[in-house]
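Comments concern the structure below.
One protein chain omitted, others in place.
Here the chain labels run A, B and C in written order, and each chain numbers its own residues starting at 1.
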Amino acid sequence: MGNNAEIIVIGGGIIGCAISYYLAKRGADVICLEGSDHFGNGGSSRNGGGVRQSGRDPRELPLVMYGIRNLWPFLSEELDVDCEYHQDGNLRLGKTKKHEEILTGLTERAVKAGLDVKMIDGDEVRRINPYLSEEVTCASWCPTDGHANPLTTTLGFYKAARKMGVHFLSGEKVIEMRKVKGVLRKVICASGNIYEGETIVLAAGYESRAIAGTVGIDIPMQPAMLEALVTEAEPPMFDQMLGTAEADFYGHQTKHGSFVFGGSSGLEGFTKDNGTPVCYAKTAPCICRGIMKYFPDLAEAKIVRTWAGWMDRCVDGVPVLGKVEEVPGLILACGFTGHGFGIAPGAADQLAELITTGSTQVDLSALRYDRFRAKI
Amino acid sequence: MNAVNDRSRDIGPFIPGTDDDILICRCEEITKGEIRKAVHDGMWTMTEIRRYLRTGMGLCQGQTCAKLVKAIVAKELGISPAELEPATSRVPMRPIEMRIFANELADKKEDGQDGK
Amino acid sequence: MAERIKEHPILGIPEKGTLVKFTFDGKEMEGFEGEPIAAALKAAGVMVHRYTKKEHKPRGIFCAIGRCTDCVMIVNGVPNVRTCITPLKEGIVVQTQYGVSAEPFKQ
Partner (left out) sequence: MKRYDLIIVGAGPSGLCAAIEAAKRGLNTVVFDENEKPGGQLFKQIHKFFGSKEHRAKVRGFVIGRQLLDEADRAGVKVVLNATVIGLYQDKEIVVKIGDGIEHYKGDAIIIATGAAENMVTFPGWTLPGVIGAGAAQTMMNLHGVLPGKKVLMLGSGNVGLVVSFQLMQCGCEVTALVDAAPRVGGYGVHAAKIARTGVPFYLSHTIVRAEGEECVTGVVIAEIDSHFQFIPGTEKHFDVDTICLAVGLSPMSQLLKMAGCKMEDNPKRGGQVPVCDEYGRTSLPGVFVAGDVSGIEEASSAMIEGKMAGIAAAEYLGYIEEEELKKELVSLEDALNGLRQGMFAPENRGKRIETTEEGIAVSENLLEHGFITEEEIERFPGITHKAGIHPVMECTQNIPCNPCQDACPKGCISIGDKITSLPVVVDGSQCINCGMCVASCSGQAIFLVEEDCGDGTALVTLPYEFLPLPEDGTKGKGLGRNGEPVCDAQVVSVKNNLAYDKTPLLTIKVPKEYAMKARFFKAL
């Protein structure tokens, strides 16, 4: 196989794999390059698995709603992989007056954008999920939210796209993009290999910043470490996706029976990266304390694994998607800011449509690269 | 570094084996056949196999099956097991109750006995 | 099946602590305080510690040092307890584990 294709996708996470899939489905010829040794290796395999609309910025809400309506319910069948998608609602929990204010604000904005979400009180929360502690006083409740398995979903996109002829290469770390006669064309890897395409999709998480920099594009984003943990399998308890007003933890019970929870220590963004996937020693205990305040019954559940991943935190908290006027041929798909999993199928599908037809069903204009402005 | 990066390389078709129903991952009850099929679905690294099938993600965290899985994947890819990097090890080394993990002793009170 | 070693040519007569009572699936049994639950069960001839979640297959002691987690059972109501490294205490309630529960599988 050659090094040329119509489209080169940089990044083999869920965004890159899903874009490759939806492009191949539309008949395009695609090469997908992954810098690490494994597909689905970034945030794609290190998140809480939320497929939710509630709690999101109104600018990205249409895209995720599009995905939940049109793509997620059929994904397992389409990819021939059990994505373990559950649409059993999302409780975003609050315990204090401040939490209630945050949740109410989010809810009002989402309702305006057309989402079916409402505020409920503590008793109603416990009617939906009887395992929650008395400390919980309120929640936002979105019945059409849910969760899925990020690992099988990401690798499912990879598997299905590979089957459709997408040429996947791992261990191809992109160090530079280069224009030819004013149009973006070449992708240069650390290995010395050069790939060429008419369209280049940049979906490399926070590493996209450095790669985009080689054609003079700077996306205001930073890496931040997110951590998650998983328990042993427990008897089935509940099916909702859970979160909290201040994101001290989020997660769900999987089909396997284990609970996957993500969370934070409050020190994110300032933890140290020594080039290894080492967790921060204070985070998992903090997540555990957070969970136990909401779910006292889980105190005896054993943690079997913890892990960390880097998210691409964009300055305004929503991704950067679509064409860049200054660099013809470049499509950006990064800056998902730690909530890129649930939105991935919708975003990937619409970007594939943009690349192959020039237009999209969902308006992506609020997520364009040229939105960044100084404050005064 | 992977021995095989080009995921379009031809590794031949999946041929069912007589021992495909032998359990390999005892915790998650994953068979040899499932592992071999996953390789043909494109899962070519130990990490991908683990994420795709849950091998080595059970209670024992791969203590028992890691080497077995590696040998099967390597054989299917036609490479030496030494060329496959094991999946990353993760904290905790042994399962630990949430209540215990949450309980950071030193933060409460120094007993004056340990350390300097 | 198995039993205790009464006298060993090198180690002599095993030093054991106090004999205590416990229950296994409701049956009263005896073992020595502080020895692993798995050792007491083995000495009493119990081979099956649990049945697996997916295939419902029996499992018992495999590594005996707390690594393989095959010997897990429900101890005092808590599932997934590694019986090979959990000390026996007077009065504990040990149950066969079915999947992650103490309820036998429905046929």
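In the analysis below, contacts are C-beta pairs under 8 Å (C-beta built on N, C-alpha and C of every residue); 3 or more make two chains touch, one makes a residue touch a chain.
Because the structure is a prediction, the values reported are computed rather than measured.
Taking the complete complex into account, the chain left out of view touches A, B, C. When you scan A:G11, A:P223 or A:P285 for touch with the missing chain, the hit is A:P285.
Where subunit A meets the chain that is not shown, the touching residues are 272, 274-282, 285.
Not every partner is drawn; the one left out touches subunit B at residues 19, 22-24, 26, 32, 61, 63-65, 67-68, 81-86, 88-94, 96, 99-101, 103-106, 110, 114-116. Listed here are the subunit C residues that touch the chain not shown: 1-5, 7-11, 14, 16, 35-36, 39, 42-43, 47-49, 57-68, 70, 84-85, 87.
Throughout what follows, only the chains that are shown with their structure count from here on.
Between the CA-based centres of subunit A and subunit B the separation comes to 24 Å, rounded to the whole angstrom. Averaged C-alpha coordinates give centres for subunit B and subunit C that are 28 Å from one another. Residue positions 232, 300, 302 of subunit A each touch two or more of the other chains. Touching two or more other chains at once are residues 58-59, 95 of subunit B. Those residues of subunit B that touch subunit C in the complex are listed here as 23, 26-27, 29, 58-60, 63-64, 94-95.
The residues of subunit A lying in touch with subunit C in their complex are 232-235, 257, 300, 302.
The touching residues of subunit A, when paired with subunit B in their complex, are 1, 37-41, 45, 151-152, 154-155, 158-159, 162, 167-172, 230-232, 256, 277, 279, 282, 284-285, 288-289, 291-292, 298-307.
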